[in-house]
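Every protein chain of the complex appears in place save one, which is left out.
The block that comes next holds chain A.
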Amino acid sequence: MDKVVPWIIPVGIIVIWQFIVTAGIASGKLLPAPSDILLDAWKLFKSGELQKNIGISLFRALLGFIIGGGIGFILGVLNGIFKVCRLAFDNTIQMLRNIPHLALIPLIILVIGIGEPSKIFLVSVGCMFPMYINTYHGVTSIDKGLVEMGRSYGLSNSQVFFKIIFPGALPTILMGVRYALGVMWTTLIVAETVATSSGIGYMANEAEQFTDMSTVILCILIYALFGKLSDFIAKLLEDTFLVWQNPREIS
């Protein structure tokens, strides 16, 4: 039952949507029926266009997430642990964080161009700050008593990090991952719509030029599915690594 209920509304919307278009209540040109969108997807799949563009978008999103998330994580850990790093970097990071990263698009196009690096750079910048903030917050919020206990029980600095600080900060870090995954898609959608020659955003942009509503809606649905997939991955990570927060199954 728990698995069925969340799908009632999405499936209901699709059924009603199909009915509205088939019954002629809404124009099929402005709002293609779900069946037409599926047909369009099949055509694009057969031509290889769909997989190619999904692959390119996924590559940009993941690479940007890994680079930006990785930098955010490392900076968060360093600034959280070492006062000297905090003094050197935190102020600058906080200033940069307040610039909306999508506002950088014109500048990035001028400096880097519309090639792959510009889109990966934008996604990286978008993912970096949520990862940084959450990692930093997680590391600095660690119960000092636990660190004191670890040191008094003879743990080395690296053991204190891997056995106490990192696992203790993990719930907040995973919250950062979840948020960064959301930002990753938003940034990619905008970057691919503004300046690109491939990817899902490009596909949607091209379709718009020819008033091909099926493809436009298909692209939106692909983004929605990817967003849901990101959420699923984030939840899976939390269920795997944070089992101690809700260990009913264990006992």
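By our rule, a contact is a pair of C-beta atoms (placed from the backbone, for glycine too) under 8 Å apart; a residue touches a chain by one contact, two chains touch by 3 or more; residues count from 1.
Just so we're on the same page, contacts and distances are computed from a predicted model.
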From "ABC transporter domain-containing protein", "ANTAR domain-containing protein", "Chemotaxis protein CheW" or "Molybdopterin synthase catalytic subunit", the hidden chain's UniProt protein name: "ABC transporter domain-containing protein"
Option touching the unshown chain, where A:I164, A:V183 or A:I222 are the choices: A:I164
Which of A:I112, A:L146 or A:V190 contacts the chain that the document leaves out: A:L146
Chain not shown: contacting residue from A:N91, A:S141 or A:Q245: A:Q245
Absent-chain interface as seen on chain A, which is shown: 143, 145-146, 148-149, 151-155, 159, 163-164, 167-168, 170, 242, 244-245, 247, 250-251
